[in-house]
Each structure stands twice: as C-alpha cells, then as structure tokens.
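Below is one structure, written out as structure tokens; comments come after it.
All protein chains but one are shown at their positions in the complex.
Residue numbering begins at 1 within each chain, and the chains themselves are lettered A, B, C and D in the order written.
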Amino acid sequence: MFLARITGSLISSHKVQTLVGQKLLIVEPLRVDEADGGALKGTGRTFVVVDPVGAGEGEVVLCVQGSSARYTPETKTLPIDAAIIGIVDQVQVKANTVFKKSDE
Amino acid sequence: MFLARITGSLISSHKVQTLVGQKLLIVEPLRVDEADGGALKGTGRTFVVVDPVGAGEGEVVLCVQGSSARYTPETKTLPIDAAIIGIVDQVQVKANTVFKKSDE
Amino acid sequence: MFLARITGSLISSHKVQTLVGQKLLIVEPLRVDEADGGALKGTGRTFVVVDPVGAGEGEVVLCVQGSSARYTPETKTLPIDAAIIGIVDQVQVKANTVFKKSDE
Amino acid sequence: MFLARITGSLISSHKVQTLVGQKLLIVEPLRVDEADGGALKGTGRTFVVVDPVGAGEGEVVLCVQGSSARYTPETKTLPIDAAIIGIVDQVQVKANTVFKKSDE
Partner (left out) sequence: MFLARITGSLISSHKVQTLVGQKLLIVEPLRVDEADGGALKGTGRTFVVVDPVGAGEGEVVLCVQGSSARYTPETKTLPIDAAIIGIVDQVQVKANTVFKKSDE
C-alpha cells in the first residue's frame, strides 16, 4: 500500500455503469524523506482512486493498488485498480512523529 | 486508475480471436503538475487500451490497469490489462478547475 | 497493453514442465515520441513474452502483462506474466500513420 | 518479493472494517549494491505493509506485493497489496555475507 494526499477530484458523466455513484479522487503518493528526518514528501505522481471510507480533500490516506482494490464490501467486482482503505491519523518514522492529522 | 489522453489507434488483423471487434486505442498517461497550478501534463509514456465506453481521439479518459480491466461487461475474460472506464468531463485540483472538456 | 518490437529469442531446456513447447521471445517495448511526430521509439527495456499468435523476429506486436497473459486459449493456467496478443499492421497518432507493417 | 527495512508505522482509526487489528508498518525497499561488495542500500521508496509475522522496527524483512499478499492465513481476502512474509536472518551475495541480523 502507499501513503498519499488527496489533491482533487474528477467528474465523469459517461462511464462504465457499475461506477455510477462512486467518488473518484485524485491523489499524490507520498514518500518518507529520510534526509529530512522522515518528513512526508510528494512524489509528483498522480493516481485516481475510489473512496469507500469517506475521506476529504487535503487528507493523508492509505491506498491499495491492484486486484485487492476490489476486496472491500463497497468495491467488490468493480473495474478499479486503486482505492482508499484508511484515513491516516499519525505516522511514526524512527521514533519521530512525522505526520499528525490534528496538527494540519 | 490513471488519467490519459487518447492520442491514436492501431490496427492488428492477426490477433487473439477474442479480441476481434475490440477497439484498440493509444493513450498517453497524464499527471497533475502542482508546480503549474495543477495543470494536466503528458508523461511521455505509451499504453494501449481497450475502449468499452466509446471515447474519441483527443479526449481525456480514466483508465484502469491490471486484472480489473476484465471487470466490465464488455471486457470480461479478455486477455487485456488496460481499459478505458470513463470519459472525463472535469478535473478539480485544490479548488481550481484544471480541465474542462467543454473548453477544449 | 504495450507495443513492442521482437528483438530475439531464448532457449531454456530446463524449465517448468507446462512451458515445454512454448516459444519464448525477447521484446523491447516501444513508445510514441510526440516530439518526433509520433514515431515509435525503443524504450531500452527488455521483456520475455510467450507467443500464441505466431509472430516473427523484427515484427511490431501488441503485448499483455500480468494475470491477463493467462487469458488466451494457448496460455491458460501457464506460469507466465506476458504474452503477444496481436501482430500490429498499422499505428495512427494524431492522423499520421507512424507505423505501417508493409513499409518495413 | 523484495528486501526492505522497517522504518516506521502508522495509525489509521477510520479504515476499512476488515483491517481493524492489522499492524501497518512503513518499509523502505533495499537493493544489493554490487559496486559496494553487495551491501544492502536503501532505495528511497516508501511502502506500507501488513505484518502477519510479528517483525519489529529496524528489522530487515522479506515482503510480497500484489494479490499474493492475500495468500497467508492472516491476510486472506484483506484489501491489501503488500505484506511481510519473513524476517531476514542473513543475506549472501557472491559468497559474501552482506547482512547478518545478529550483527546489528
């Protein structure tokens, strides 16, 4: 899985029927920057994910890729390859708290 | 999933039997360029996708990769690893509309 | 899926039993070079693919990756992750014919 | 599979129901640096993995990606794409011991 920040959303009125009603969000994967004490940095990459957990723009989330994105009750059998599986509250790297949702 | 622009198409007269009749399109994945206010930029990569939604050249589409490309009614059990699952109308990044189909 | 040119082949006399009789080809994935009018360029990457369609060295082919490589009649249940699914006759990019098999 | 060092962990109180109780760890994939006698070097990449084997921070572990992450008794049918499948005791590269857990 990977950490990502939700940066946006998209509208697609003409799409595969089973995707109607699914929220489609744009996320930027994050990486731990060891050179900067473990701070979370953007990678510049762009993914579109389905959101079965109700996250909001700007939040840091945990995303799953591949066939496993179909293994939540809300996404079963959907033609999707990426989904949010959790909203991240806190990230620890080598005993440092490098991200805390309540600080944002 | 990833955003992409349809840049072309290909003809293959000699192919796996189950692919006969499938439209094969060439797409270039796009990324959100945060340095440029979230504008959609080409990545220079090239994918071939099956199109079960009827998109046209030049359009921005949402694509799925991997086994999930087989999870639409039109692509079930096909030997494909990428498909268009939606035509994109609008993309929002940090409250800015960075893409609008009607503007193109 | 991706476009690739067949550049070679390999011999493996000691292999998994189910692969006996399968042709193993070496391919180089291609990309559309928009800076060069959409010409197909090599990427320098190397894949080994199974060939259920009978392609020949030097040809441009369409390849599938991942679990879907097992979704042709000839490759069903094989321990393979890449297969040729079509021989490419022609590629169009933005109204230009950037590849034509008969020209080669 | 890939070698990785566990660098941290994360807390997600709002997540997909089936993930409740699963330990989520942050790992950095390692590579063998042939230029340095086969020493294990960090790659700078960041993955989040589920840990069914009980590893601890700082340990070098073996990780599996993709659908196979669901093939342990503890992770069956979970919406995850990466899991630890072993704690690494020793790594040999070209007759040199490049990593030994007891030396750390």
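Quick notes on this one:
Here is the rule we go by: contacts are C-beta pairs under 8 Å (C-beta built on N, C-alpha and C of every residue); 3 or more make two chains touch, one makes a residue touch a chain.
Values in this document were obtained by computation on a predicted structure and should not be read as measured data.
In the full complex, chain C touches the hidden chain at residues 7-19, 24, 26, 28, 42, 44-49, 57, 66-67, 69-70, 77-82. By the touch definition given at the top, chain D reaches the unshown chain through residues 1-3, 30-32, 34, 38, 52-54, 62, 64-73, 75, 83, 85-94, 98.
Everything below uses one rule, namely that only the chains that are shown with their structure count from here on.
Common neighbours of chain A and chain C, by the contact definition above: B. Residue numbering at the chain A/chain B interface overlaps only partly, since under half of the positions present are found in both copies. Chain centres here are Cα averages; for chain C and chain D they lie 33 Å apart.
Contact with two or more other chains is made by residues 67 of chain D.
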